[in-house]
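Note that this complex is displayed minus one protein chain, with the remaining chains in position.
By letter and in written order, the chains are A, B, C and D; residue numbering begins at 1 in each of them.
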Amino acid sequence: MITSFNDLLPLMPLLIVTATSVIAMLMIGIRRSYITTGSITITGLLAATLVAVSMMDWTNQQVTPLLIIDQYSLLFTVVVCASAMVLAVLSFPYFFELDDQREEYFLLLTVATIGAIVMVSSNHFVSTVLGLETLSMSLYGMIAYPLHSAKSAKFPLEAAVKYLVLSAAASGFILFGMALIYAQTGTLSFASVTELPAAGLGDSYTIIALLMVVSGMAFKLSLAPFHMWTPDVYEGAPLPATAYLATIGKAAMFVVLLRFVQISEALSFDSMVTVLTLIAAASMLAGNLLALLQDNLKRILAYSSIAHMGYLLLALVAGHHVTGTIAVEAITFYLIAYVIMSLGAFGVASVISSSEKEFDSIKEYRGLFWRNPLLATTFIAMLLSLAGIPLTIGFIGKFYIFLSGIEAGLWVLLGVLVLGSGIGLYYYLRIIYRMFMPEKHSQPYRVGGVESVSSYGVLAILLFLLLLFGVYPAPIMSIVATASAYI
Amino acid sequence: MILVVLISILFLGGVLAWLSEGLDSKFPRVVALAAVVIDLLVMMVLVGADAEGSGWIVQLNAQWIPRFGISFHLAADGLSVLMMLLTAFLGIIAVGSAWDEITERTGFFYFNLLWTLAGVIGVFTALDLFLFFFFWEVMLIPMYFIIAIWGHENKNYAAMKFFIFTQVTGMLMLISILALAYFHYIQFGWFSFDYFDLLKVSTSSAIEMWIMLGFFIAFSTKLPSFPFHSWLPDAHSQAPTAGSVLLAGVLLKTGAYGLIRFAVPLFPEASMQFAPFAMTLAVISILYCAKVAFAQTDIKRLIAYTSVSHMGFVMLGIYAWNEQALQGAVMTMLAHGLSAAALFMLAGGLQHRIHTRDMDHMGGFWPKVPRLSFVALFFSIAALGMPGLGNFVGEFLALLGAFQASIGLTVAAAFGLIFASVYSLWVIQKVFHGVYRNSDFDDTHLHDLTRREMFYFGAMMIGLIWMGMYPQSFLDMSSTTLTNLLNETGQLLFAQGSEL
Amino acid sequence: MESIPIEHGLILAGILFALGLVGVLTRRNIVFVLMSLEIMINASGLAFIVAASRWEHADGQIMFLMILTLAAAEVAVGLGLIIQMYRRYHTVDINVLSQMKG
Amino acid sequence: MQDLIWLLPTYPLLGFLSLVLTSGNLPKKVVGAIGAGSIGLSFLTAAVIAYQFLGSGETHLVVEMWTWMAVGNFTPGFSFYLDGLAVVMMLIITGVGFLIHLYSAGFMLDDPSYSRFFAYMNLFVASMLVLVLADNLLLLYLGWEGVGLCSYLLIGFWYEKPENGYAARKAFITTRVGDTSMAIGLFLLFAELGTLNIQEMLHAAETQWAVGSGLAVAASLLLLGGAVGKSAQLPLQTWLPDAMAGPTPISALIHAATMVTAGVYLVARTHVLFELAPNVQLLLAWIGLITLLMAGFTAMTQHDIKRILAYSTISQIGYMFLGLGVGAWSASVFHLMTHAFFKALLFLAAGTVIHSLHHEHSIFKMGGKRKQLPIAFASFMIGSLALAAFPFTSGYFSKDEILIAALEMEGPGMILWLGGVLGAFLTGIYSFRLVFVVFFGESKGHHEEKEVAGLSMATPLIILMVFALFGGWIQIPVDAVFSHGEVHEEHHISNLMHAIMIVVPLLGIGVSYLFFMSKTFSVEKLMANPLATRLHGFWFSGWGMDALYSFLFVRPFVFLAQVNKNDLIDAVYALLVEITRVAHVMIARTQTGQLRWYALSIGGGVVLLITLGVVL
C-alpha cells in the first residue's frame, strides 16, 4: 500500500519518466514542435537517470507487492533510462525529416521506457505482465512508426504485424503458464513458485507451467527456437526503434527472467536446466550460423543478438550450480556491455541513416574508414566488442560468462560458446573488412546537420565507456558486484 | 616502470604516427622508426642489468581488477629481454621494409605496426595471465588490419583465417586461464591470475591435462605446429612484407614463449605425459611442412611452410625440456626470427620488383641482381642449418637435447635437415639460377638491393653470424631463466615418458 | 452447494487456448488471426479466474482485468495495423507480409 | 706456433670476405692474387707450423680460441688440434690447394664470374682446414658442412644450365643424408659419453665401451654414414660423377684431392671407435672393396673424360676405405695423399685438354693430342701410371701397403686382397684406355688452340708431376696418431704376392693397349655380344644406382609433395568451413518470412520444450 510520500520516493525515476510522458503529451496537444518534444523527452530521461543513480546507495524497498526497488532494479533503471536517452538523441536526427507527425514517437519511447523500468523492478506476475505489455505496445507503435511515410523504403508495417501477432501469442503462453502456477500456489509473486513442489502435484505440472512462462520470455529474448521473428522485425523497423527493441527490450526482459528464475528457484528441476542448456546451445549456434553470410547489417545484428542471448542464458544456467554470485554478476555485466555495444553499433548506422534512407547493407559501408575514420573506428570498436575482443567491454563480459560457466562446470556449453564465437568472428570481420576497402563510389550518407551533433557526442560517450570498461573495469565491476548481491 | 615505458612508447608512437599523417604522408614512417629505435635503446638498460637469484631483472605489480585478483604485473627476465630485443630489432627491420613499399594510408599502417609490437612486448613481459591474454589479443587485431588492408590479392581470406584461428584457440586458452584461476580460488579461497600464484595450484591429473591442452592448442596454433598451421601460409603470403616480417619473426615466437613460460611450468605433470605426443607433432610439423614447402610455387607460401617446419624444432626442444633442448629452442627462435624475416623481405622485395610471387615465372636472377641473390643464398643456407650461422646452433642444440628425451623422434626430426636442404636449394635453383627470361613479367623495376636494403640485410646477416659463431652472448641471457624453470619442474622430466 | 472440480475449469481454458493456437496457425486472414489471439488470451484469463476461484480471493480477478486491458489495447493497435495493411496491399492475406526473409 | 694456427683458415676466409664484399668489382688480376695468394700464405704458414711441430717432437697440440657454446655440460669450443694426421691433411690441402688455385687463376680467366669462383674456393679451403684441424666433432661438423656447401656452390658454378644445378643439388643432398647420419652420431656420442671433444671422447669410449658393444657399433655406423656420404662410397656414391659439372679445377681440388677424402679422414680420426666395433670396421672394408670394383667397372665404360676420372676417384677412395677397414690407417692416409697428387694432376691435365678443345668432354672426339698438348700428355702419362700403381710411382707404394695389410688380415683378408688386385687390374685398363684414346691414334678435329695458358697453369702441373712420381717416398708422420691401433710388425708377404701386385696393373695396361692402341682386340666386336652390351649398359649407368634412387626416393618424394601441394590439412579446415556454410544455408531457409511459419515455430517450440522438460 502506498500510504506516504516515503513510499513514493523509491518510485522517483518511474514517476519522472511518467511525468515526462505526460508533459510531452500535453505539449503535443498545445503545439506540435519536434524540437520541444524531443528536448523534453531527453531532459526527462536524463533526469530520471541521474535520480536513479543518486538513489542507488540507499534505496532498498518493496513498493507494494508489485515492485522491488533495490540496487539491482536501480542499476538497470539507470541502464534503461540512459539507453532510452541515447536512443532519443539518436532518433532525433533520424526522424527529423519524416513527412508525418513526428512528435508521438518520443511519447511512445517514453512510455516504453516506463514499461521497461517496471519490468526491471518487477518481482510479481502482474507488474511483469503490465511492464512487458506496456513496453511491447509502445514498441508496436515505434516499429510501425514511419509507415505513413511515402519515402520509407523499409517495411515497418510488416515488421509491426509480425511482432504484434507473435508477441501476443507469446504473451498468451506466458499468461497461461502464470495462471497454472497461480492455480497451484495462490499468489502472484515470483517467490510463490518455490512452494510449487510442496503443493502436492507432480513435478511435471510445475515444469510445464514454468516452461510456458519461460518460453514466452524466450520469445521476447529471441532465443532459439523462438528467434525467427527477430531479423524480420529488426530489418523492418526504423533503426532507432530496432535499437530500442534490441537493447532496452532485451535487457529488461532478461532482468525479469533472471529474477524469475533466481527467486522462483526454477532451476532446481534438472529438466529445466537441461532445457535451458539446450536453448542456450541452440541459440548460440543458430544465431551465429544464421548471421554467417548475411548482407544486411540489421539482420546480422539481429542474428548476433540471438547468439548473445544464448551466451547470457549460459550464465543463467550457471547460476543454478553455485552459491556464489558470479553468474548473476556475469549476466549483469554482460547485459550492460551488450547494451552499450549494441547501442553503439546501431547508433553508427542510425547516424548516417535517416527515415528516408537506411544504410543497412554492409556493402554500403565500403570505405567508411577512409571517409569518416572516427565513425568507422567507433563502429569497429563496437563490432570487436560484440565479438569479445580485448580492450573492449565485450571482452570483459565474455570473461565473466566464461568464468561463470567454468564455475558451474558447463564444459559442453562453453565448447558451444567457443564454436559459436568462432563463427561469429567471421561476420563481424566481414563488416569490418568492408569498411577498410577502398571506396568505389561514394555512398550518399546522410551528412549530419546541427541536429546530428548530439548524436556524435553520444556515440563518443559510448565509445569512451566501451573502452574504459574494457581496459579498467574495476569500478563498474564493483557496482555490478554490489548490485548483484540483491538478486 | 621501464617495462611500462617500453610498451607506452610504442602505443603512443603508434598514435603519433597516425596523427602525423595529417602533416605529411612520409612522417609516420619516421615517427615509427624513431619509436622503435628509442624502444630498442631503452631496452639496452635491461641487457646489462643484474638479476638477483630469481632471474627477474625488473618487476612491476599494480592492482588492476581487484574483484578477480587481476593485477598489472609486468616483469622481465633474461628470456623476456632476449625476446624483446628480437622484437625491437625486427621492428626496425619491419619499418624499414615498409619504408617504400607502403605508400597509402601510411599513418594507420604504422599505427598498427607499432601496436602489434607493443602487444608483443606485453606478451613477453606479462606475468599476470589475464594481462598476458590481454596483450595476446591486442597484438592480433592490428596484425589483422595490416593483412586485411595492405595485403595482396587474397587478403580478406588470409586475414580472416589468421584471425579466426588465433582467436578461437585463444578463447580455449582463456577458458584454461579462467579454469586455472578458479581452481586457485577453490584451493586458496581467493581469485588470482598471477603467474606465481597459479604455479602453486595443484589439480587432479585429468583436469590438469585438459587445462594444459587449452594452453597448448593456443600456443601451438601460434607457433604454429601441425595440424594447426594452415592459417600461416595464407597469412604470410598475403601480408605486406612488414607484416610477414613481424609474423614470422616475432609473432610466431610468442607461441613458443608461451609454451616455455606457461604451458609447461604451470602443468609439469600433464606436460610430461603429453610430451611424447607434442614431440611427435613437432616431428610431423618438421617433416610434413618441409615436404609441402617443396611443392609450392608461391615463394612466400614456400617460406611460410618452412617456417612451420623450423618452428617444429622449437617445439621439439621445448618438450624435451632439458637445458640443451631449451637453449636450442630459444636459439632457434632468435635465429629463425632473423632468417625467416629476411627471407620474407627478399620475397617481398622480389614481389615489389616484378609483381609476382610465382616461382615458375622466375629464374636466372643472379646476374641481374647479384647482391639480392647473394643475400638470398646466405639466408637460404642459414635456413637449411649451415653450421656457423644461428639456425644451426639452435637446431643442433634442440636435437641434441631431444635426443636425450627420445631417440626415435630425434632421428626422425633430423631428416628435417635433409628436407630443409631440398627446399632451400630448390628456391635458389628456381629463382636465382637457371636462365634469365623476362617474358613472364615486367622487369623494368627489377633492380638490385638498394643501399638501405643492404643495410638491413647486413644487420641481419651479422646477427646470424654472431649467433652462429658466438652464441654464448645469447645463451647466457636466457640460461638463468631456463635453469630456474628446469629446477622448478624437474630436469629431464620427459626422458622416461617417451619410449616411442 | 455442489462444486466443480478445478481441473474441469482448467481443462476448458486449455481447450480454448489450444483452439486459439490452431486458429493462429491456420488462418491466413489476418483478422481471423487477431481473433484467434483474442481467444488465446481470453483462455488465459479464464484460467486465472478458475484459479482465483480455487483460492477464493480476488488476485486472479485483478490479473484478469489486466489481461482485459492488454487485450483491448492489443486489438486497437492490431486493427490499426490491419487497416494500414489493407490500404497498402488491398488484401488481408498475411502471406503478403513476407518481403523480408533470409 | 700456437699463434699461427688460427691464421690457417683465416687467410682464405679473409680472401673470401674481401672478394664477396667487393662483389666482383675488382680487376681480375687482383682477384686472382687475392684468391691464390691467400692460399699461398696459408701454405707457407702451414709449412712453418709443420716444421716447428715436427721439430718439437710433441705428439699433439691443442689451441683453444673461444668457447663456441656452453650449455650445461655441452661446451664445444672453437679449438684446433694438431697432430701428425692434421699436419698431413693441412699440408695437402694448402699445398695442393695452392697449386690448383694457381692453375685456376689462368684457367678461369675468361669466366665472367672470376671473383665469385675464387670467393667460393677460398671459403672451401677455409672450411676444409677447419675440418681437419677441429678438436671437437662439432667444429669438425662445421667444416664438414662448409665444404659441402662450397662443393654445392662450385658444382653449380655455371648455374645457367639447369643440369648443373641439378648435379649440385644432388651432391649436396646426397651428402647431407650422410651428414645427418653423422649428426645423429654426434647426438649419440654426446648423450653417452658427455663430450664431443675428439680426444676426450675417444678416451671415454675406450674406457666405457667394450669391444663390439652395441653403442660402439651404433656410433661408428652413424659416423660411417657421414663418411660414405662425403667420400662417395656405397651407397651414397652417385653424386660424385655428376659433380663433374663444375669447373675442372673444382673437380681437382674438391672432388679428387681434398673434400671427398674427408670421410677417410673422419674414420682415421675416430679410428678408436671403429676398433671398438670390429664388425663395422669389416663393413668398412667391404664397402671399400665393392665400391672400388663397381666404380672400376663403370670407369671402363665411360666416355666423358671427367666422369672416367670421377669413377676412378670413387674407386681409389674405395681403396682407402679398404685400407681403413683392414686397419691400415696410415696406409690409407698415405694413399689419400698420393691420390691427392696424382688425381689433382690428372684433373688439371684433363682441364687443359678440355680447355683446349672448347669444352669437349668425350674422349672419343679427341685423339692424337700428344703432340699438340705435350704437357698435358706428360701429366696424363705420369698421373695414369701413378693411378695404375705402376711400380715405384707414388700410387704404387700407397696401394701396395693397403693390399698387403688386407692380405695380412685374418678371415676374409684373402678375398679382400684378391678384390683389391682385381681393382688394380681394372685401374690399369681404364686409366690407360683414357691415355690411349685421347693422346694416341688419329687426331679428330679441334686442331687449333694453344695448349697451356701461361706459366700459372703449367707450373702446378709440373710440380704435381714431380709429386705424383716421387710422392711415394714421403714419410707421413702419423705413427703417433695410430700408435696404439696399428700392427707394427714386419710384413710377411711372399714374393709371389709382391709379384702379383706388381704385374696385375701392368696386365691391365697391357689389355688396354691391346684394345685401344694396337687394336688387336676390337671393342666393337666385343660389343656384338648381347651380354657384353647389356653389361656395358649396366656398368655405364653406374650399376643402375641413379635409376634405383630415383625410383625409391626422388620420385616418391616429388610425387607426394605434388599430390599434397595444397596441404591436406588445409582441406580439413576447408571442409569445416564448408560444413558451416552448408549449415548456414540450411538454417537460413527456415527464415521464410512467413508469419504463420514463425508462429508454428513458436507453438512447436513450446511443445518441444515441454516434451523435453517432462521426458528428461
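In the analysis below, contacts are C-beta pairs under 8 Å (C-beta built on N, C-alpha and C of every residue); 3 or more make two chains touch, one makes a residue touch a chain.
Following the convention adopted for this analysis, contacts and distances are computed from a predicted model.
Chosen from "Phosphoribosylformylglycinamidine synthase subunit PurL", "Segregation and condensation protein B", "ABC transporter permease" or "NADH-quinone oxidoreductase subunit J", the protein name that UniProt gives for the omitted chain reads "NADH-quinone oxidoreductase subunit J". Considering the complete complex, the chain that is not shown touches A, C, D. Only one of the listed residues, A:T134, A:T247, A:T392 or A:S421, touches the absent chain: A:T134.
Looking at A:I42, A:A112, A:L403 or A:L463, the residue that reaches the missing chain in the full complex is A:A112. The chain not shown here is touched by just one of D:L282, D:V577 or D:L600, and that residue is D:L600. Touching residues on chain A toward the chain that is not drawn are 1-2, 18, 21, 25, 63-67, 101, 104, 107-108, 111-112, 114-115, 118, 126-127, 130-131, 133-134, 137-138, 140-141, 144-145, 147-148, 160, 180, 201-202, 204-205, 208.
Summarising the interface, chain D meets the missing chain with residues 600, 603-604, 606-607, 610-611, 614. Seen from chain C, the chain kept out of the figure touches residues 1-12, 14-23, 25-29, 31-32, 34-36, 38-39, 42, 45-46, 49-50, 52-54, 56-62, 64-66, 68-77, 79-84, 86, 92-93.
Keep this in mind: only the chains that are shown with their structure count from here on.
Taking A-B and C-D together, the pair of chains sharing more C-beta contacts is A-B. Once the centre of each chain is set as its mean CA position, chain C and chain D turn out to be 95 Å apart. Centroids built from CA atoms put chain C at 64 Å from chain B. One inter-chain figure worth recording: chain A and chain D are separated by 77 Å, centre to centre, where each centre is the mean of the chain's CA atoms.
Counting partner chains per residue, chain D shows two or more touched chains at residues 588, 591, 593, 595, 599, 603. For chain B, residues touching at least two other chains: there are none.
The touching residues of chain A, when paired with chain C in their complex, are 125-126, 129-130, 133, 137, 140-141, 144, 147, 155, 157-162, 164-165, 168-169, 171-172, 175-176, 178-180, 182-184, 186-188, 231-232, 235-236, 294, 299. Note for the complex: chain C touches chain A at residues 6, 10, 13, 17, 20-21, 24, 30, 33-34, 37, 40-41, 43-45, 47-48, 50-52, 54-55, 57, 59-60, 62-63, 66-67, 70, 73-74, 77-78, 81, 84-85, 88, 94, 97-102. Chain C meets chain D in the complex at residues 21, 24-26, 28, 33, 94-95, 97-102.
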